[in-house]
Each structure stands twice: as C-alpha cells, then as structure tokens.
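So, subunit A:
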Amino acid sequence: MTEPIFSLQTSGRLRRRQLISRAMGAGAAGAALLAVAVLAVVVISVAHRGAGALNLDFFTQSQAQGYNPKGGGVLFAIVGSVVLVGIATLIALPLGVLVAVYISELAPPRLARLARVALDITNGIPTIVMGIFVFTMLVEAHGQSAFAGSIALAIIMLPLVARATEEVLLLVPSSLREASLALGVSRWRTTMQVVVPSAIGGILTGTTLAIARAAGETAPLLFLTSLGVNSHADANPFHPLQSLTLVIFEYSEQADPAFQAKAWAAAFVLMCVVLLTSLAAKLALARYRKKLGG
Partner candidate 1 sequence: METIRTKIEISGVATPPDARAREAVFEARGVSVFYGDQRAIDDVDIDIYRRLITAIIGPSGCGKSTFIRTLNRMTDLVPSARLTGELRYRGIDLYGPKVDPVEVRRRIGMVFQKPNPFPKSIYDNVAYGLRILGLKKDLDGRVEKALRAAALWDEVKDRLRDSALGLSGGQQQRLCIARAIAVEPEVILLDEPASALDPIATSAIEDLMHELKRDYTLVIVTHNMQQAARVADMTAFFGLDVSPDGSRQGVLVEYDETEKIFTNPSDKRTEGYVTGRFG
Partner candidate 2 sequence: MRDLYTSELEELEGILREEGKLVDRAIRGALNVLARDDLELADELIAFDDEIDSRYLTIEQRIPSLLARQTPVAGELRLVLAILYINLHLERVADYCVTVAKLAKLAHGLPRDAGVLEALEEMGERCREMLDTGLEYFYARDFTDSQALIDMDRPIDRANRKLIDRLIALGPDEPQREWAMRMMLVSRCLERVGDHAVDIGEQAAYLVRGRFEEFTDASHKTNIK
C-alpha cells in the first residue's frame, strides 16, 4: 500500500462550513421542537382545565338552562356543530373543487387571475362581517337557522378548499391529461375522471383544514343560529341549532366557575373532534394511496 498523498478528512475552511451547517441544522430542529411544544402546551392546558367537568352527563344531557350549571350537557351542541359544519362542507367541497377546476383548467389566464384574487380577498374578510352579511341576506327575512350558519361557514371554507385544490391540480403532470385526451376523451371528462382523482390527496387535506376552521368559528354563528334552544332533540337545519363554539362562548361568560369549567370541557371536546377528523382524513388518504400502490 502506498502512502496517501492527501487525506480525505475535513480541514480548515471545510471544517468551518461543517460547523455552520451543523449549527443551522440544530437551529431548525429547535424551531420544529418549539412548534410542537406550543401545540402540546395548548392541548395539555385545555385538557387539564376541562377534564374535571368531563363526565357522562356532560355528553348526554342537554344544555343547561338559566343559571343553574347542574346537568348542563353538550350533546345537542355536538349535534348542532356536526349539522352546521356538515352542511357547510357539502356546499363548500363541490363548489370549491369546481371553482379550482375552472381556474386551473378552463379559464382564460386573466379571468383565472381575477378569480384567484377574489378568493384570496374572501379568505381575508373577517368572519364576523360574513355573519352580518348572511344575517341581512337571510335571517332578516326568514329568521335564524342552522342553514344560514352553514352558508356563512361555507363561504368561509370555500377559498381554503378552492386554493388547496387548485395547487394540487397544477401539480398533476400534464402527461396524464395528454394521455386521456389522446384516447378521444373530452376535456371535461378528462378533468373529472383523471385529473381530480389524481389530486384527491391535496383536496382532502384542504378540506380538512377548512373543516377545522369552520368548526372553530364563533362570530358569524352569533348572528345566525344563537337562538338554538336545545332543550329537546333537534337536528333540523332550518331551525337555529346550538354549536360547541357558541356553548363555549356562553358558558365562559357566566360568573359561576362551574360553568367555566364546562366551557373548558367543551373546548376540549371541540379540539378532540377536530383532531379526530384530521386523523380520520389522513387515515382514509393513506388507505386510498395504498390501494393505488406505486
């Protein structure tokens, strides 16, 4: 074996670069840790404060009436939230996807840009303003209803779904579109049967984010569905229905600490529901992807 003329070990300038590289890596890891820590703190503190009031009654009884905290359950609030967000999703998801399809596949460039700007602006409008808008459009004439609440929530969800979908649609390689078109399939069917299914992952993610946002909205619901009575079972969307967020708001306004504890508990429940929805969506996506393989 001959003596090596050079060594392959780091030296001098390279060593400094290596140190900088390591420092940056550590910094990035630290930032990520911080983000996770913040989430953990929020979850833990809500859980801690709300766990006390969690019991079976909480889930099964209807809302407390008046000033007596005893027996105030959130069952119907849960039902109400589900109806509100559910209907909103049913409206916003197909509309959002269609809008995204229009912007990315069919519209002339100038119109597409206009639509994008409009969506972004909509996204930025304070939700309370949205609430007032729907109030003047629907509630003044027809009275409060969960349906009105859903409409407001749908408007809030729409930009999120549409933008996320658009991003993913753009990522679908044009070779797939070409393949379908070359078979003699029309543009529209190509989009709906090849492009959109390919983008389903991103669409689901966008929808989940939108659902999470909608589930947490309080302000618009104040105008639109706050008269939900909930002393009896009601899932009729044309009546005003209670929602978890409104319950949190109302309970936390009460002076009685028992009510406040219930508010924390309701917050905890809301958080769990949203987290579970995200997890469920991710699981569904993973299974769908696995089915497609590759």
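Following the convention adopted for this analysis, a contact is a pair of C-beta atoms (placed from the backbone, for glycine too) under 8 Å apart; a residue touches a chain by one contact, two chains touch by 3 or more; residues count from 1.
Selection criteria: all candidates are chains of the complex that A comes from, given by their letters.
Worth saying up front: this structure is predicted, and the values here are computed from it rather than measured.
Trainee: Among 1 or 2, which chain makes contact with subunit A in the assembled complex?
Mentor: Candidate touching subunit A in this assembly: 1.
Trainee: Candidate 1 touches which residues of subunit A in the complex?
Mentor: Checking each residue of subunit A against candidate 1 gives 173, 175-176, 178-186, 189, 193-194, 197-198, 291-294.
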